[in-house]
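All protein chains but one are shown in place.
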Amino acid sequence: MNAQPMKFVPASEFKQRAAVAVADQHLRKSFRGAMDFLITKRAAQFPDAAALESQRLLAEHIRKYSLARLPELLEQLERKLTDNGVKVHWAETAEEACAIIIGIAQSHSTKLMVKGKSMVSEEVELNHAMADVGIDALESDMGEYIVQLDGEKPSHIIMPAIHKTKEQISRLFADKVPGARYTDSVDELIGIGRAVLREKFMSAEVGMSGVNFAVAETGTLCLVENEGNGRMCTTVPNVHIAITGIEKVVEKLEHVPPLFGLLTRSATGQAITTYLNMISGPRRPGEKDGPRELHLVLVDNGRTQAYADQQLRSTLQCIRCGACMNHCPVYTRIGGHAYGTTYPGPIGEIISPHMLGLAATHVLPTASSLCGACGEVCPVRIPIPELLVRLREEAQHDARPGHAPLLGQGAAKSRLVDAVWAGWAALYTRPALYRAFGWLATRLRVLTPPFQGGWTVSRTPMKPAARTLHERMAARKSRWQ
Amino acid sequence: MDQAGSRHYPDKPTKVYLFGTCLIDLFCPDAGIDAVQLLEREGIEVHFPADQTCCGQPAHSSGFPEQARAVALAQLRLFPEPWPVIVPSGSCAGTMRHHYPEMFADDPQLHAEVSALAERVFELSEFLVHVARVELSDRGAPTRVALHTSCAARREMGTLEHGRSLLAQLAAVEVVMHEHESECCGFGGTFSLKHPAISSAMAGDKVDALRETGARSFVSADCGCMLSLNHTLQKRGDDFQGQHLASFLWQRTNDGGEPR
Partner (left out) sequence: MSARQNILRRLREAPQGPLPLPPDVGAFHAAQAAGTAASTRHSRIELFCEKMAFWHGEVVRVTRANWPQTLRELCAAKGVRSLLYGEQSAHAAALAAAGITGLKPYDRPVDEWKKELFEDTDAGLTSTRGGIAETGTLIVWPDVAEPRLLSLVPPIHFALLDADQLYDSFLDALREQRWSEGMPTNALLVSGPSKTADIQVTLAYGAHGPKELVVLLLVNEEELV
């Protein structure tokens, strides 16, 4: 973190970025179109609501069970992988994770590492850490390659370049890729990327990937993808380094099909992806390809904080499908970059505080109308709205008795806000006072202030009615009874 | 959550309580009165405990659980008789029915008490459809309306079906569906104050979608959504406006004789 400070997201910056994003009609249109597309495709995969619900219950059960046994499953995974010839590393922090990976890369004196898609590597800011020691960490997922070429971060965890039009991508390629000409054809654009990246797959000494599911009983790393770049990164280079969060482990191979089936259908509305790549070890004697050396880096980076609380722990059930952001009306309006964190949208709002602390992220859990769309589509039934409410509380208070404080606990505490809610509670717990307030407010309605903070940005002021319902019901009673 | 059909409904009672909600109390009391009239027409006596204030939702969703519990407790004992408690707002009904038991999970006695209350809480349209089993006869001129259902009503109370089925009883009313019908209107309580840019964008898109249906007006069973959308439309200088479902139903079906 010394070399590459983690993104810090003060409240004002998020709000500024969000305001800029909502004013960008082009961005609004492209996100709306893409999200509608994904929503429709997902819905077509789940025609039977009852069947979907039972699948979600099973998936939730598998994830909760895996988390309940997490320490022993991690040990079993480590044992199996070690038996299979895989070197397992543990990292408590982002810097530790980067240091481990840099160490491996440097031991092979490589200047180039090709990467398959890995959100955890984004989360630990690996590419910057590698660049600082002179190693080029090249993204090879088409979307990731495009955003990296333009010096950006992904705006969606499944579709990293969703904010860009093909025209923008074409101009980017024409500018940055030697020999590329401007073209309207998506096939040609993909062809350009394919040619560039195939060169890199051939020459890189080290390949890197994420992990979707790590199976403890067999020591198997499962990677889900459509493009084949993940297979390239994990097969062609001499060294493969996989990086994953500690929560990704499941006990048995047969726990994979239900989760895999929900992942692809929730994410992109595909019944299955082109590839499920299951890796259980490096190249064995006699095999002609595959990495000679295989490493797994298990990353904590705040996950044990979420784990320590039984309610917050459900955050770790996530299988990173992105359905919560696809269905989020806030994400759809502002896009992924406005959040300023690796994980945007509802899942980002509940997981980023554990990684970056509430001091940096306390605004994120407030950026939701609590409409509940995220929780409704979550394939592993994470109660996202409840967790948002919980984190709002933790940001504004000391830790609950008997609970360890979260990183940045109480960072949003404010005497003024406390006083407002104390006053609110005083009014609404005193019926006579409350009725008097209503009486007065209706009598003074002509004095309603024309500016009412955020409300009147795009709305006319709220104005009390001529008489409250209390008064009218009281009058009704005296008239009719 | 109450999916349509999963809740056991009692027989039609002779007496009910009305929990008017703080927003309706101060900003749209007409909706409250119309709810009372709809219930009374079914031969149900409506009791309105004068000491009621707010369900506590604003503090609950803002991360001030202690204040939310204090306000919730102030309501808890206002409904001593075993009558249904009718709430003409999906999100307040959802708070009382689903969040009260969570809010008092640590205290077995209070938990039992709030759970017993929660069992008696009905959102107005849910009650009209499943308990009062109203049969509405439309007396209005032909019109076309759009229905916006609040997120809490849709997801916590299953109210979408109820609103639709009540409107379907009105012979001269054509109900039209707007684009992104299930999407949030951007109100979200304090969200609209904390994140005005995002909230405005959501409200703007919602009114555009409602407008594009060609409907004469829209109805909603939640005062919060309705106010947010109506004030957005007013700021635009647009006279297209929404009405609380209770008011719309009452105006379409009353025979004009009964004073408010």
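In order of appearance the chains are A and B, and numbering begins at 1 in each one.
The working rule: a contact is a pair of C-beta atoms (placed from the backbone, for glycine too) under 8 Å apart; a residue touches a chain by one contact, two chains touch by 3 or more.
Keep in mind that what you see is a predicted model, and the values were worked out from it rather than measured.
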Name every shown chain in contact with the chain that has been left out of the document.
-> A
Using the touch definition up top, pick the residue from A:Ala19, A:Leu70, A:Ile319 or A:Ile351 that touches the left-out chain.
-> A:Leu70
Candidates A:Ala18, A:Val120, A:Ala161 or A:Val206 - the one touching the absent chain | A:Ala161
In the full complex, chain A touches the hidden chain through residues 34, 37-38, 51, 54, 58, 61-62, 64-65, 68-71, 74-75, 84, 90-92, 96, 140-143, 146, 159-162, 164-166, 169, 186-187, 189-191, 193-194, 197-198, 201-202, 217-220, 226-229, 231-232, 235-236, 238, 246, 251-258, 260-261, 268, 271-284, 286-290, 298, 300, 304, 307-310, 313
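As a working rule, only the chains that are shown with their structure count from here on.
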Using CA atom averages as chain centres, what separation in Å is found between chain A and chain B?
-> 33
Write out the stretch or stretches of chain A touching chain B in their complex.
-> 15, 18-19, 22-23, 28, 329-330, 333-334, 366-373, 375-376, 386, 389-397, 421-422, 424-425, 427-429, 431, 434-435, 438, 441-442, 453-465, 467-470, 472-474, 476-477
Under the touch definition given earlier, write down the residues of chain B that touch chain A in their complex.
-> 20, 22, 24-30, 32-33, 36, 48, 50-54, 56, 58-67, 70-71, 73-74, 102, 151-152, 155-156, 182-184, 186-189, 191-205, 227-228, 231-232, 234-235, 260
